[in-house]
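For this depiction, one protein chain was excluded, whereas all remaining protein chains were kept in their positions.
Which chain is which? They are A and B, in the order written, and residues in each are numbered from 1.
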Amino acid sequence: MAVRIPNTLNELPASQPRFVGRGIRRVEDASLLTGRTPFIDDVVLPQMLHCAILKSPFAHARISSIDTKEAEALPGVVAVLTGEDVLRWSYPAQSAPEGWGSHCMATDVTRFVGEPVAAVAATSRYVAEDAIELIFVDYEPLEAVADPFEAMNSDSPLVMEDQGSNVMMDRVFNWGEVDQVFSDAEHVVREKFRWHRMGANPTETFGCIAEWSPLDLSITLRGSIQSPSMFALGRASTFGLPPNKVNVISHPHGGSFGGKGGSRGSDITCMLSRKADGRPVKWIEDRIEYLTSGGSQAWDRHYEAAIAVDADGIVQGLDVQLVDDIGATGDMYGAICAAKPLAAFTGPYTIQAARYDLKLVATNKLPSGPYRGMGPPPHFFVLEQLMDRAARLRGEDPSEFRRKNFIRSDQFPYTIPSGNEYDSGNYGEVLDRVLELSDYTEMRANQVKAREEGRLVGVGVASAIEPGVFDWNAYAIVGMQGTGVPEGATVGIDVMGGVTVRVGFALEGQGQYTLVSQLVSDFFGVVPEAVQVVQLDTQSAPPSFGPGGSRLGVSITGAVLGACEKIKEKMIRVVASLMQCEPEQVRLLDGKFGVEGVPGAEMTVPEVAGTMLARSDLLPPDVDPAPVATHVWTAAGRTEPDEEGRAKSYLTAAHAVHVVQVEVDRATGMVEIQRYCLADDCGTRLNPATVEGQTDGSVAQGIGAALLEEYAYDEDAQPLTTSFMDYLLPTVFEVPEIEKVAVVTPSPFTPLGAKGCGEGAIHTTPAAIMCAINDALLPLGVQTTEVPASPRRLWKLIQEAQS
Amino acid sequence: MSALVPVKCHVNGRVVETMVDARMTLADFLRHELGLTGTHVGCEHGVCGICNILVDGQTTRSCLMLAVQAEGHEIRTVESLSDGDKLHPIQEAFMEEHGLQCGFCTAGFMMAICDLLENNTNPSEDEIKDVLGGQVCRCTGYNTILRAVKNAAAKMGSAGA
Partner (left out) sequence: MKPAPFEYAAPKTIAEALDILGQNDLDEVKLMAGGQSLMPLLNMRLARPSLVLDLNHVEGLDGIREESSGLRVGAMTTKRVLEDSDLVRSQYPLLWESTVAIGHAPIRNRGTVGGSMVQADPASEYPAAALAFDMEFVVMSSAGERVIQAEDFFVTYLTTSIEPGEILTEIRIPRLPPGTGWGFQELARRHGDFAIVGALATVRVESGLCCDPRIVLFGAADRAIRVPAGEACLEGAPPSEASLTVMGDAVFDAVEDPLSDVHASAEYRRDLARVLSKRAMSEAMSRAS
């Protein structure tokens, strides 16, 4: 049945939406606020054991021997797992690029500090940790490589010997007449940039409970798992099982931001359970494990980039060379972060030609993974610094320079050189609104005064695109296969008018269950309290990917509305038959089915549901009597990538402009954010309060990225930031009040016109802060090109400028 | 094996008297021995504040105390805040202001705020920040948490007046 999903709020069967579009209270909160929501470490299963994992202290070493006898003899220890078991029972993980996956545990050589080398299941975590201290490993240390440029040298130690090289991928993509626009250019601005490793750090680390069923060779895996169906596929592949033999039960989790990780720990606990005759084995990653060997690290990037600007100040070309240090293996999928910029390579600008020279390099660091925004945040940091430099070269205000390079609102849908299509936007309006909000002119005037007093005050204006509703085809260049990412929901109505919605993903903070209740409430004229959202495991759920790639809000809206539409169609036929009229005459509005032209002929939704459930004998013979429907939504019109990686990938393109004022202390290099203003346009706001929440949180993460967060390693690839004393997350003192204003340009292509907005501000925030810092440093004649702009770095620059 | 040692304390108004492993942290004791899993753990080294509870009314990191050190003390956790289905004003304020997203950090914030507001229903912005400063929320960016504190302060102030 072809289903038409409303593209605007007006198309909902409500005279006035009462819930969608409003910042209503969240249905998930009461349980969270009272401490009742079951996070994975709150779950206890009968006979459950606890896992601790022994990690490699060396970045690169050969394991000559492992002695587990004493550990096995410790009272309370039930199973000990080593590389030998792992070789017997599992395959190397899938990876991007292909062939760079490893086993969940080192089998002969360790390739990064923190790589598992053995694991224990015992009656408590305390005992398990005692036991791993009784495992004795003989290591033969090997030379490690921590620098991707060294790793590319022919005499470098090899991270994966079989590969014969540390270069995972080396390709140049040309989109348009790049050489031409650069040779025709009036100005070419070129610079090197460095973005240091940082990453997600949700407050809850990864955790899981695995049960291996010895009877039918199946796995039940509970955990704080962001994408349950993908995770099930991953486990099936490592164990050579059919995917339907792996049942993943995701639990509500304490944030994820793409960086939950957990595949190694899950595989280890599955095999420990197997060794322990199927007893459930729990592993809760501790914070130090998360920081050193979890899904925590992303974006370790060395850039050299240039833009070509014509005589009118229009940017015609963008040339980006990226050396991305992926770390030891490709199985945590850090590589897709390098592919994602294709979805918005040229940002909000009309740049017509672009080149991407991409090298993915293996080193003996923790394999990198995804993080909120995936890859564009560093990319936009680079682009926006170049934009500022070009504006300065031409003596133009950075905001006006951006404005004249913006894609105009009449140019949408707009195809960018790297192939993606932007759905809609009104970039000039977004800029106007934020300039107004920040009182930009006055900000600049204050800056002049501050400079006269010798203070280093700077204003940054940065603009970026947030690609929304991801598609696998966006990552084709690093080897990800396929097009289309499904999200399904099953909606059912009971005789009392209660609506139950079954979904395949767990809560992780974005308020998706609230969104589902809002949609259903307006569709069927009920209240959110009457809507029950139920999460199913992967063996029972409709096809689902879950949160990720700024997709779930839009996708679940499509799925839920699709299912509601299907129920509505069934009910219309039931009502028409009962009222003896044509289905075309029946309308659903505010929870009641009425018959056009017959006043008073009405049935409520529960009445129709009750009739369907109780009196199938009264229904037309070809109507399914269940007031239940499932709809699986996928983004329409996505295309196969061409040879240059070009595809219609992400469905939506949200846009934002941020204006930030900072002051740099010239004696200490400390940065203070004095004002933070932003305007953004993510289409229809289905729940403005949750959208704002995503924005605030994403600004905070962007502030962390720009100023605080960094995974440092020494030359031997030993991690130096292994606790929260050294990996610094922003606190309430570092995040200022975030002043926001919204512009709404609905998407013509999506359910209710909403755009992906979950990843949000981190696309723009680091760029904006770095622009502001560089603006502040202008009087000294120096510029920073390194993220994070930590005080020691800025101090050094300032020292150099003053000497 | 560590020694088992006796401990007697009050937890959320009830007497708890039992033997514990000497090395067990108070966080683990509350969560895994008493089943009070509303207190979460984020770092186990004192930095994130997620495990905050009240010990004799003062905000305390439950990961930086041994269970046995609860001896003779009055412990309060998030489970003590609401009264049946009636939420505490701090919980209501968090809900109204969208002061939580994933909710993993929230108990730690609410207990610290409880400590603050039970002693002062009219805290200044600086006093609020001082109390919230030692803990991490990765989701909200703190703006709505600050609003929730002010909202809760108003609620508790007017209830007390």
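Here is the rule we go by: a contact is a pair of C-beta atoms (placed from the backbone, for glycine too) under 8 Å apart; a residue touches a chain by one contact, two chains touch by 3 or more.
Quick caveat, the model's predicted, so the values are computed rather than measured.
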- Among the displayed chains, the hidden one touches A, B
- Message: Going by the contact rule already stated, which one of A:28, A:85 or A:130 would touch the omitted chain in the full complex?
- Response: A:130
- Chain not shown: contacting residue from B:60, B:80, B:106 or B:151: B:60
- Item | Of A:10, A:47 or A:668, the one touching the omitted chain in the full complex | A:668
- Item | Where the unshown chain meets chain A, residue by residue | 125-126, 129-130, 133, 286-289, 667-670, 708, 710, 712, 720-721, 725-726, 728, 730-731, 733-734, 790-792, 795-796, 799
- Residues of chain B in contact with the chain that isn't shown? 1-3, 5, 22-23, 25, 28, 44-46, 49, 52, 55, 58-61, 63-66, 68-69, 71, 112, 130-131, 133-135
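Throughout what follows, only the chains that are shown with their structure count from here on.
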- Find the geometric centre of each of chain A and chain B from their Cα atoms only, then give the gap between the two centres in Å, rounded to an integer. 30
- Message: Which stretch or stretches of chain A touch chain B in the complex?
- Response: 23, 25-26, 28-30, 32-39, 41-42, 44, 75, 126, 200-205, 252-255, 257, 286-288, 507-511, 689-690, 692-693, 696-701, 723-725, 729, 731-733, 735, 737-738
- For chain B, which residues are in contact with chain A within the complex? 1-2, 21, 23-24, 31-32, 36-45, 47-48, 50, 77-79, 81-82, 87, 91, 94-96, 98, 100-107, 110, 129, 132-146
